[in-house]
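One protein chain is absent from this view; the other protein chains keep their places.
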Amino acid sequence: MSFIQKLRDANPLIHNITNIVVTNFTANGLLALGASPFMADAHEEVADVAAMSGAVLINIGTLNEHAIKSMLLAGKSANAHGVPLVLDPVGAGATSYRTEVTHRLTSEIKLTALRGNVAEVANVIGEKWSSKGVDAGSGEGDVVAIARKAAAQLDCIVIVTGAEDVITDSKTTYIAANGHPILTKVTGTGCLLSSVVAAFLAVAGDQKLEAAAEAISFYGVAAEIAAGKTAGQGPGSFQIEFLNQLSVLTTERYAELSKIKEA
Amino acid sequence: MSFIQKLRDANPLIHNITNIVVTNFTANGLLALGASPFMADAHEEVADVAAMSGAVLINIGTLNEHAIKSMLLAGKSANAHGVPLVLDPVGAGATSYRTEVTHRLTSEIKLTALRGNVAEVANVIGEKWSSKGVDAGSGEGDVVAIARKAAAQLDCIVIVTGAEDVITDSKTTYIAANGHPILTKVTGTGCLLSSVVAAFLAVAGDQKLEAAAEAISFYGVAAEIAAGKTAGQGPGSFQIEFLNQLSVLTTERYAELSKIKEA
Partner (left out) sequence: MSFIQKLRDANPLIHNITNIVVTNFTANGLLALGASPFMADAHEEVADVAAMSGAVLINIGTLNEHAIKSMLLAGKSANAHGVPLVLDPVGAGATSYRTEVTHRLTSEIKLTALRGNVAEVANVIGEKWSSKGVDAGSGEGDVVAIARKAAAQLDCIVIVTGAEDVITDSKTTYIAANGHPILTKVTGTGCLLSSVVAAFLAVAGDQKLEAAAEAISFYGVAAEIAAGKTAGQGPGSFQIEFLNQLSVLTTERYAELSKIKEA
């Protein structure tokens, strides 16, 4: 796997329809990584933007009717033009509205990949999942089962992130063990990760599962290095160093530190 | 007073309907502090989100009709479910539209706390206040009078921030003397403070005035330390170190540095 170099060489355009909390951080993260972010949600142009992009990311973090229509228009355009499409179902299950919107999106457009925590992914496929008691030790087996079930049901790549990350197309499953808990103290690190998955898919050709797995692992290694360099300082410094590492982390250093295995 | 420890232990969910300039900074500030931010303004879900939250913050920094309806729906839900509600009347008095919206909000929903500068708070209760000539030396007495009048009129806690900060329920009044002028060189530091007040109110029980006073003082101490550590560097470095300090400032160190007294 060496999709990061392809990404940095190709500088793919990534169309993001995302929430108002993370637009800036997402754009800066994609730029640092080597991709070219394009945020656009006007109904008049989203289909055009999706069609010209290397991948499309839709994220339901802050919803409204205008944004849902934008997501459907962009998603259908992506489907029609063979452009990879990633959904981040932020808060699916937290309110009935979000669950309903997620079901509407997944019924009307075909995803290339879905990225969420286990509660979100479970809710997307109509499974109940309490967010209490989810940890890598006791819950890993169940997380893998949920991820595989979602991948089979939606016929797409499913990525469930947590203490360990699961990447699966229902047949082949990778477990990634990099990352750092301080990621949860910076808003939008999950949202940016979904956009990063889109950027890797843009250069994946027909190796989409492998590219998605590398996206998750690369992101985790960058976080580990940033957490190490800012240990004890706090989440402000971590956030900035993390953006740095997305830019300066080399393919070689990544390969040394990556902990990813087939399940 | 030791609400910061309760906050960090409880990790309360804080529902923010705030302006588009400060969403990211607010979310990162609340995460650093130990709270769990939730930004949602869809009419379909705001009542649900408010009902499940520890506190609700509404901020009129960038208004439109959709947002006003969201604020009313969330505010009424907060009132109905006994959830503390904080209003930040950004720019009240700057345009007649903002003044009118503020009056509409305060007439239709019951606030737990109002946080603004003296011109904003004065405008909320229909007093004229020129923003010229407001300083801690000559104006302190008047600021306290305005704050108490607003607290009596709105029957809520009123916090007027400036060179010194006034926290009052009209009967008991605290003056907080921490903080640093560089806060005015970073956008959203007032907005984030209002969300921080909401986070402290979420764990206040029936000691809401004391919790609000600690919120103001804790924030000011964090700013002082951050300003000291980044002296001479500029507002970019201050902003990042301030997020760090919201996370790493201990209860003990806070208690040593806090300057707060009853008026």
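First chain written, first letter: the chains are A and B, and each begins at residue 1.
Keep this in mind: a contact is a pair of C-beta atoms (placed from the backbone, for glycine too) under 8 Å apart; a residue touches a chain by one contact, two chains touch by 3 or more.
The shown structure was predicted, so the numbers you read here are calculated from the model rather than taken from an experiment.
Peer 1: Among A:Pro12, A:Pro37, A:Gly116 or A:Gly188, which one touches the chain that has been omitted from the display?
Peer 2: Result: among the candidates, A:Pro37 touches the missing chain.
Peer 1: With the full complex in mind, choose from B:Asn11, B:Thr62, B:Gln153 or B:Thr172 the residue touching the hidden chain.
Peer 2: Of the listed residues, the one touching the omitted chain is B:Thr62.
Peer 1: Using the document's contact rule, name the residues of chain B that touch the chain not shown here.
Peer 2: 19-22, 24-25, 61-65, 91, 94-98, 184-188, 232-237, 239-240
Peer 1: Contact with the hidden chain only, please: which chain A residues?
Peer 2: Chain A touches the missing chain through residues 20, 23-24, 27-28, 31-32, 37-45, 48-49, 66, 239-248.
The definition used in the following text is that only the chains that are shown with their structure count from here on.
Peer 1: Note the rotational component of the Cα superposition from chain A to chain B, reported as an angle of 0 to 180 degrees in steps of 5.
Peer 2: When the C-alpha atoms are superposed, chain A turns by 120 degrees onto chain B.
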